[in-house]
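Questions regarding the structure given below will be posed in turn.
Heads up, one of the protein chains got dropped from this complex, but the rest are sitting where they should.
Up next is chain A:
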Amino acid sequence: MLSEGGSFMKGMAVGGIFCLGLSLFGSFSPATEHGPGEHHHHHVKAPSKDELTRLSDGHVLELVNQVRVSCIIMVQPKILVYWATVLDTWSKHCDKAVFYTSESSKALEAVDLNEKDDWARLRKALKHAYENAGDLRWFFVAKATTFAIIENLKHLVLTKDPEEPFYLGNAMKSGELEYVAYESGLVLSYEALKRLVNVFEDEEKCPERGHALWTMSEDKQLAVCLKYTGVFAENGEDSHGKGLFNSKSVDSLITDSMRDNPTNVVEGCCSDLAVTFNGMSPNQMQVMMFGVYRLRPYGHDFHDLLVFQPPEGSDND
């Protein structure tokens, strides 16, 4: 009898260790639940023209006021030229733009978080942005190496309620984890940011020094923490289903399209209302400002339902 009991205990022990081992390897994660009937919507589409025309003028005006964006831009002295370029280009189109740095620079101003660890730094920046949100309800997080068109971001979230949790961008998958890629920019609604800042306090669910035995990139860490609060990554798309958050530069995407759609290069490439591009040089960002905010064919009128005024005191847009 004793030997049988011993056998049993050995069995249990082996079974238990086996289970633990698998969970640590992440690919089998008992910590993530996908129960039956739980259907995740993985994309958020920009409103169609029809949808917008159905809204009353008063409602549209309300939405324009509500859809103000606070930009959280992560910089470092070692990418000073990008920092200066973002300051001079797309960040001027944010309703509020705050630069967060790992260490201060004599040349440019930023909130010095004095934090070398990327994940810890991102946490601090998000917390600071939340505490200083004022009446802004949408948050755009980007590194200075990303180029963004804020008007198109506003168009994407125009009819979405920031009191609902939204976590949007270029949604990617790593095993079971769906997350928004950092380099293509992240969008968080007020509710999502609120939940995130709250879960930061939970050292078990969202530790400051990261989860697993190895370090995950900050964007994946963020996704894990948000998942605990019931917020899931969603892909930002235009009304045709084209991704709006690009992990590559315009040149790179066009070159890919020349290879993949040689008879329809531009149509097969990128959205007319793209929100972000990544991997563009500072000079290319200056060219983009002209390309997006100035260069156009004479005589075309888009009859957009909203009007976004150009920023004050700027001469390159």
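Rule of thumb we're sticking to: a contact is a pair of C-beta atoms (placed from the backbone, for glycine too) under 8 Å apart; a residue touches a chain by one contact, two chains touch by 3 or more; residues count from 1.
Heads up, the rule we're going with is that contacts and distances are computed from a predicted model.
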{"item": "Which of \"GPI-anchor transamidase\", \"Dolichol-phosphate mannosyltransferase subunit 3\", \"Palmitoyltransferase\" or \"Glycoprotein-N-acetylgalactosamine 3-beta-galactosyltransferase 1\" matches, in UniProt, the chain that is not displayed", "value": "\"Glycoprotein-N-acetylgalactosamine 3-beta-galactosyltransferase 1\""}
{"item": "Chain not shown, touching residues in chain A", "value": "3-4, 7-20, 23, 30-33, 38, 41, 44-45, 47-51, 88, 93, 149-152, 154-155, 159-160, 164-166, 227-230, 232, 234, 239-241, 250-251, 254-255, 257-258, 263, 265-266, 269-270, 272-274, 283-284, 286-310, 315-317"}
